[in-house]
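One chain of protein is taken out of this complex; the other chains stay put.
Letters A and B mark the chains in the order given here, with residues in each chain numbered from 1 onward.
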Amino acid sequence: MFITTLGSHSSLQILHGAKEEKFNTAIITDAKRESFYKRFTFIDKYLVYDNFDEAVNHINSINNSIFVPHGSLIEYLGMDRVSKIKVPIFGNRNLFEWESNQKKKMSLLEKSNIKIPESFESIEDVDRLVIVKLPGAKGGKGYFLARNKSELKNGINTLLEKNIIKNLDEIIIQEYVIGIPMYFQFFYSPILKRVELTGIDIRYESNIDGLKRLPWGNETEPTFVVAGNIPVVARESILPKAYEYADNFVETTKNIVPPGIIGPFSLESVVTDNLDIIVFEFSGRIVAGTNLYINGSPYSWLYWNEPMCVGKRIARELNIAIQQSKLDVVTT
Amino acid sequence: MFITTLGSHSSLQILHGAKEEKFNTAIITDAKRESFYKRFTFIDKYLVYDNFDEAVNHINSINNSIFVPHGSLIEYLGMDRVSKIKVPIFGNRNLFEWESNQKKKMSLLEKSNIKIPESFESIEDVDRLVIVKLPGAKGGKGYFLARNKSELKNGINTLLEKNIIKNLDEIIIQEYVIGIPMYFQFFYSPILKRVELTGIDIRYESNIDGLKRLPWGNETEPTFVVAGNIPVVARESILPKAYEYADNFVETTKNIVPPGIIGPFSLESVVTDNLDIIVFEFSGRIVAGTNLYINGSPYSWLYWNEPMCVGKRIARELNIAIQQSKLDVVTT
Partner (left out) sequence: MFITTLGSHSSLQILHGAKEEKFNTAIITDAKRESFYKRFTFIDKYLVYDNFDEAVNHINSINNSIFVPHGSLIEYLGMDRVSKIKVPIFGNRNLFEWESNQKKKMSLLEKSNIKIPESFESIEDVDRLVIVKLPGAKGGKGYFLARNKSELKNGINTLLEKNIIKNLDEIIIQEYVIGIPMYFQFFYSPILKRVELTGIDIRYESNIDGLKRLPWGNETEPTFVVAGNIPVVARESILPKAYEYADNFVETTKNIVPPGIIGPFSLESVVTDNLDIIVFEFSGRIVAGTNLYINGSPYSWLYWNEPMCVGKRIARELNIAIQQSKLDVVTT
């Protein structure tokens, strides 16, 4: 059986883990990156596309395969093409639509009794520090901070002038919670019926994380483009709340977007100085921060006592599902 | 034989390591966290307490057990209750009292020929940048920086007004050394008669490590609540001095607080741009930064060539001690 994925984001990890679990592996990659992926011997098959329609055809062309979606899938292919994927997908494909709509997304968190930042519908309502985000996994491009309405209006005008957005519906204005970022990576196994914490990371963003090192203040406009990830562990006393949130989220998605979350998801959070966890976003698929933990994370070792990255964990879940004739439970 | 600990801080690591070394494991946890700890299969026994007196009773109730103290023990139970623990404790229980008294604590470092920051008895003596700390492992809560007497007085008044402290005896005014934090984690084996470096970490503190990412300056009051830890390695040429300090510290504690340090301890340091190591605090037990290295640290691999977290190292030391009929050498 083949495990396949789109060449980007966390595809090396996904296919390396698949090979560890004795699957055949195939990558669907654009021509420019083919030579890059050919460096890795754990990839059995290369399907090279010139355009995204061809990418979908390639995905569908591999018999006896399961496709693993990752955080860049929708950004690359778009919702329409993703809906044309006919092979089984690991995870819940019904979640894609919810993820691409910021309001539906935040509502899933809210219904899970998870603390979230305030969102502002109207510029006029803004009464605190906010961050303006562009939806979709654009990796932080175009994000900016504003301390008040006037900074907010200026920033939005710049986005409009530069044609980065066409109208205000395209942006999200969210309270910027003061605290430290922590991205909690989870895995829900519908076979083992448990949530596992697979790791925690911090995003490493250009240029903001470089600007911090300049000895002077406000001279360069900060940008928030994710270029990498840094490992972190949390105080043990924070973890019960993080797991509770994860459990709640799994339950909510079971009810509202059946069959609910399957496999990796992430609660992207700020931890305040009261040690509160405020979740400002979630990812319903494998996140790039898991690339830190190809050899397992401090948390995955608590469960598995062997190197267990999320890519391998997905393949392991598929193997257990196959053994129990429950492949339909983990794919859609 | 059972290894037991209090559910918090580094208890997952301690019990995971104990199980790896074939001990039975028990956790003493409050009711709220019971379901959290039940997620982990390496814990054999759960003793749930409603109040801290019951916690001590639980600790004492397990026959043929060794209790492993960690950095949150005194903060949770208080010195009086800890003194009522009747089962053998891994490590030197005589150190607890020294750790809870800031002056005695710093004197142990000073007597070890370890460079430490200047401490100020009186506000009027302050002539440089200082940090004001509240004693006890409060995780940095209430800490603040002051550049001069007037900022210092303002900060202290706030602590008094908010009833965070009742009088000046409760605070420590310490020179704030300019440099970068590095927390050196060591393990002293009285059986193998050697100091091992088990890892180095940086604390990840809310909100100060988030404020750095704001493009403007001094608008939000910084706080220093430890919410996590980030891994780091040191230049190899710094390590000889760090080990020398660790050796000295082991010797000092042997003389002054017999039988001296046993097992994990940490020298919490700032490294200056002269590559000097200034130690501003120590921990006489396992620190939370070791949670980074469940699968071993870059340094532990130099000794053990197998995954060796500090939790497992404790259990290993107990196993070696048992084999050599020296359990009394590593417990008090």
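Observations, loosely collected:
Rule of thumb we're sticking to: a contact is a pair of C-beta atoms (placed from the backbone, for glycine too) under 8 Å apart; a residue touches a chain by one contact, two chains touch by 3 or more.
Here the structure is a predicted model, which is why all the values come from computation and not from measurement.
Among the residues A:His9, A:Lys105 or A:Arg285, only A:His9 touches the chain that is left out of the figure.
The chain not shown here is touched by just one of B:Leu134, B:Ile165, B:Ile191 or B:Leu239, and that residue is B:Leu239. Interface note: of A:Glu21, A:Glu99, A:Glu175 or A:Glu205, the residue touching the hidden chain in the full complex is A:Glu205. Across the entire complex, the residue among A:Val226, A:Ile256, A:Ile278 or A:Ile320 in touch with the chain not shown is A:Val226.
Check B:Lys32, B:Lys84 or B:Arg194 against the missing chain and you find that the one touching it is B:Arg194. Contact residues of chain A toward the unshown chain are 8-12, 16, 20, 32-33, 35-36, 39-42, 72, 139, 141, 204-207, 209-217, 219-220, 223, 225-231, 288, 291-295, 307. Interface residues of chain B with the unshown chain, by the touch rule above, are 145, 147, 178-182, 194-195, 200, 202, 208-209, 211-212, 217-218, 221-222, 230-240, 243, 270-275, 295-296, 298-299, 301-303, 305.
Everything below uses one rule, namely that only the chains that are shown with their structure count from here on.
Mean C-alpha positions place chain A and chain B at a centre distance of 34 Å.
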